[in-house]
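All protein chains but one are shown in place.
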Amino acid sequence: MNLDPEPRHVEFRHECREWLNTHKPTVPIASMDTLEGFEEHRRWERVLFDGGWSVPAWPTRYGGRDCDLIEWLIYEEEYWGSGAPGRVAANGLSLLAPTIFNFGTSRQQDLFLPPMASGEHIWAQGWSEPDAGSDLAAIKTTAIRDGDHYVVNGQKTWCSRGAFADWIFCLVRTDSDSRRHDGLTYLLVPADTEGLERRTIGRLDGVPGFAELFFNDCRVSVDNVVGGEGRGWKVAMATAGSERGLSLRSPGRFMAAAERLTAMVRDMVDRGEAVDPTLRDEVANIWIRTQAYRWQTYLLAAGLMDGAEIGPEASLGKVFWSELDLELHATALRLLGETAEVANGNDWLDGYVFALAGPIYAGTNEIQRNIVAERVLGLPRR
Amino acid sequence: MNLDPEPRHVEFRHECREWLNTHKPTVPIASMDTLEGFEEHRRWERVLFDGGWSVPAWPTRYGGRDCDLIEWLIYEEEYWGSGAPGRVAANGLSLLAPTIFNFGTSRQQDLFLPPMASGEHIWAQGWSEPDAGSDLAAIKTTAIRDGDHYVVNGQKTWCSRGAFADWIFCLVRTDSDSRRHDGLTYLLVPADTEGLERRTIGRLDGVPGFAELFFNDCRVSVDNVVGGEGRGWKVAMATAGSERGLSLRSPGRFMAAAERLTAMVRDMVDRGEAVDPTLRDEVANIWIRTQAYRWQTYLLAAGLMDGAEIGPEASLGKVFWSELDLELHATALRLLGETAEVANGNDWLDGYVFALAGPIYAGTNEIQRNIVAERVLGLPRR
Amino acid sequence: MRFAFTDEQAMFRDTIRDLFADLCPPEAVRAYTQGDARRVEGLWAALAEIGVLAALAPRDSGGLGMNEVDLIRILEEAGYAAVPEPLMEHAAVAVPALASAGSDLLEPALTGQSTVTCALETGPVVAGLVVDAIVAQVGDDLLAAVTSWDAAPLSSIDGSRRLGEVTFDGSAPLIGADAVLASDRAVLGTAAQCIGVARRLLDATVEFTTQRHQFGKPVGSYQAVKHHLADVRIGIEFAAPLVYRAAWSVSRPTLGADTRGRDVSMAKAAASDAVDRACRGALQCHGAIGYTYEYDLQLWLKRGWVLSAAYGDARRHRKRVAESLGI
Partner (left out) sequence: MRFAFTDEQAMFRDTIRDLFADLCPPEAVRAYTQGDARRVEGLWAALAEIGVLAALAPRDSGGLGMNEVDLIRILEEAGYAAVPEPLMEHAAVAVPALASAGSDLLEPALTGQSTVTCALETGPVVAGLVVDAIVAQVGDDLLAAVTSWDAAPLSSIDGSRRLGEVTFDGSAPLIGADAVLASDRAVLGTAAQCIGVARRLLDATVEFTTQRHQFGKPVGSYQAVKHHLADVRIGIEFAAPLVYRAAWSVSRPTLGADTRGRDVSMAKAAASDAVDRACRGALQCHGAIGYTYEYDLQLWLKRGWVLSAAYGDARRHRKRVAESLGI
């Protein structure tokens, strides 16, 4: 065990911090859930890419820096600590990219990874359906082979970024007689495919956070299958692992939020405002839990770098960070007291609404706890 | 709605308080889980009976005062507030008596109720078995008819007061071919029946809080069946209702404990000791929840006096008081800090160990929450 | 000693419940909340007509001479229906204050010609953009009847709040009403609405999880969902009696302000906790659909959030209870 940062890490952290402070937007940019904000965020992705800070963990030939896991965690800490904008490319980078690296053909890798890294292609996930949420295997959307194309029909929903994305990575049923996990295929669909209609869905506060997608006889090339026809479930579950795990929500994001929270309390103290001691206790607890997530991740990273695999243990993290995020923002709102409800320029409220979805998406926390109990602890399924 | 106490209630409360203060033991008596303490507690039951304060809610002909529900709640508040000893007769009074009043023959009522009220007969419950805990219907103990007797064979466990009780009220299987809820019978068994062996079981701290009972060809008169052969489940469930509900744990007990808790904090404040504000918040919350249980009970009482029945709603109370009791004592121990572990004369520790059983006995709180969900809210069983 | 509502009180409650269902369905709440409608069509007049607005004014000043116990279930129903107008501020706080002061603002408030809100805390004023008058606390425990003010609009997570940053000059006449009592009435009325919101969230979630299937079973048949909702039910079961009890205490002028204040704070602490738990459970058991703006659940979720904090959150009121217990 050696927790002293190596010189190269110190240097890496410094370089990253410097670059972000120099290049990050000086004024806040519009929400990525508006067309205008979406394009502003896309431009920021390009700036990151040109600076070599879009996908540091990727191989250099795809615009990355071949960072190891430790460096990537440092990068995440610096990225979120800098207050730079959210990543409109996040779904592609954390959910799709691992799949393409693991299951994609070299042609698909060359075709899809560079534009994903540069922000030229922003991706949305097309998995959930009105009747296939937690029960993903209930997917009904069909993709019937017709020559060198599939004809896709059906409906997808809860697609973050779906309103303006350029591409959708979907799970579809290529064998219409199949049931449950069989006969599913992982298919990449251009958002401008003829017959594909989108309708935005507002989140609690009305912000159009997702889209519904309606597929009407959409023709999609068979070249866009990842991992082979009928192998979609296996391919998707590999992504689901990373969705629950590190790549979607790294500790850096929560460390930055916990820093803002403690700073808020310090400011109140400096302004001579009374801070309820029970809230001070809660804030300390939030800070401790954030550090717990950080160090659990570094422990996990050392294991992964020694060749361990991240399996059902990913569910431990998903429950932990999603409930930490929720309580972190709830604590901030309690500190704001009766003015917490005022939306004008209230980032904590926006963050709270976002955090409320955490225990639901990427597999509800009820499902995650089942996974922990059955596959980590080995309790009987029935 | 009228929450002003009526003059007769003021008078009743006053009379009750006076009597208890005059007659309650001046020195603490030994634990009822020791033979010596058991007999001391039995003598106290007799004192209560002679004073007319053993079973105030019973008809006068059985030694009661025909109290209505409101008066009984006042009595309970005064009883626990006075610091009088625990009731060694509690199991009989709160679990068996309602059954005998509802299902017993007049002969059984005349035979069993007076000695129960006077402490001459102390009763223990013989329901649970090693493999029939939450799943009570899995009872294996058999009682096979032989002339005007049953021959009882089997094992019962978790019998509070079982070590020294004079009588046991049992659930037994009178039809050995029957399964689950059918073929069970509610049977009253003298503890001195030949072939009945008892073994004490220590609770967490070693105090012999329960007994195991072993029945070897015990002959029990058919006159001791309550509610008819084979109707045991129906009869028992009526008791289970009262076990979870009011009669077992009335608000008075928790109000007295909450008073002691707040008094402890006041003393700390008076002694100039620092009280952690988060604990002050917890104590206030405990006090509020105790009052909530009190007023929910008075609301319930008004309904019952208007002829309403207490059904699955009893499960709401069982979850609430058992978890309140646990947190009340846990808070007290947190206030004691590192000396909380010292057992010498530490009533809070003793109370904590007792409270730990609350979420388990009388149907675990998991079972209770199922009942609330399925029978109060009407959620689908499967 | 009888802790129960009279048949008259129950009937009054049922009548108002039906009236809300008629005149204030989710579409009306949504229209008001989104600013598409300035008021809920016909609701205020109907409430005046049936006497809700005048409930807490004595008969000799044109009111119904009812008390807080009569009104408490009505306010609970207002929460259940997510009534978006400042009914509580008007009927439970402003009217009795104006009545006790013999203010000439009372009469139009009773007839429903005017809508009056209250400003008893620092910070934005509920319906400050909508009302005709404001009963405002000035200084430590004085009330003023404010009829002219400037209000800068503030958007709330719950659009129905119509918040205004209100400023007015010293010309507003002081009225000789008890500001502490007014504040206790607002806390009590908010607690009652919290209970109603929590009940609605629970009913909606029980219905949804009974219909919605995943893995071939109703979502509501999973033990985790059952226990979430059982806990919501338990929270309501043991908070509501404290609210009713506090209503009784507020209705007793003879009762000391300390006891009244403690009873009111116990009620709000428990009601805020109950509605917080209901919001969490309802959203989690609904899943993604409950998270959308298009689905009506959000109307109650947001109302729950704001009312849980309004006029003091659970911890602030526990603090008040702790002080009254001398700990």
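By written order: A, B and C. Residues from 1 in each chain.
In the analysis below, a residue touches a chain if its C-beta (ideal position, glycine included) is under 8 Å from a C-beta of that chain, and two chains touch if they have at least 3 such contacts.
Quantities reported herein were computed from a predicted structural model and do not represent experimental measurements.
Asks: Among C:34, C:148 or C:223, which residue is in touch with the absent chain?
Replies: Answering carefully, the residue with contact to the hidden chain is C:223.
Asks: For the chain that's not shown, point to the residue among B:3, B:30, B:222 or B:356 touching it.
Replies: B:356
Asks: Taking the full complex into account, what residues of chain C touch the chain not shown?
Replies: Residues 222-224, 227 of chain C touch the chain that is not shown.
Asks: Of the residues in chain A, which ones touch the absent chain?
Replies: 1-6, 9, 70, 262, 265-266, 269, 275, 280-281, 283-285, 287-289, 291-293, 295-296, 298-299, 301-303, 306, 313, 316, 319-320, 366, 368-370, 372-374, 376-382
Asks: Spell out the interface residues on chain B facing the chain that's missing from view.
Replies: Answer for chain B: residues 128, 131, 133-135, 138, 157-158, 201-206, 276, 278-279, 333-334, 337-344, 349, 353, 356-357, 359-361, 364-366, 369 touch the chain left out.
As a convention for this text, only the chains that are shown with their structure count from here on.
Asks: Rounded to a whole Å, what is the gap between the Cα centroids of chain A and chain C?
Replies: Comparing mean C-alpha positions, chain C is 39 Å from chain A.
Asks: What parts of chain B, by residue number, touch at least two of the other chains?
Replies: If we look for residues of chain B contacting two or more partner chains, we find 281.
Asks: Can you tell me which residues of chain C touch two or more of the remaining chains?
Replies: 225, 315, 319
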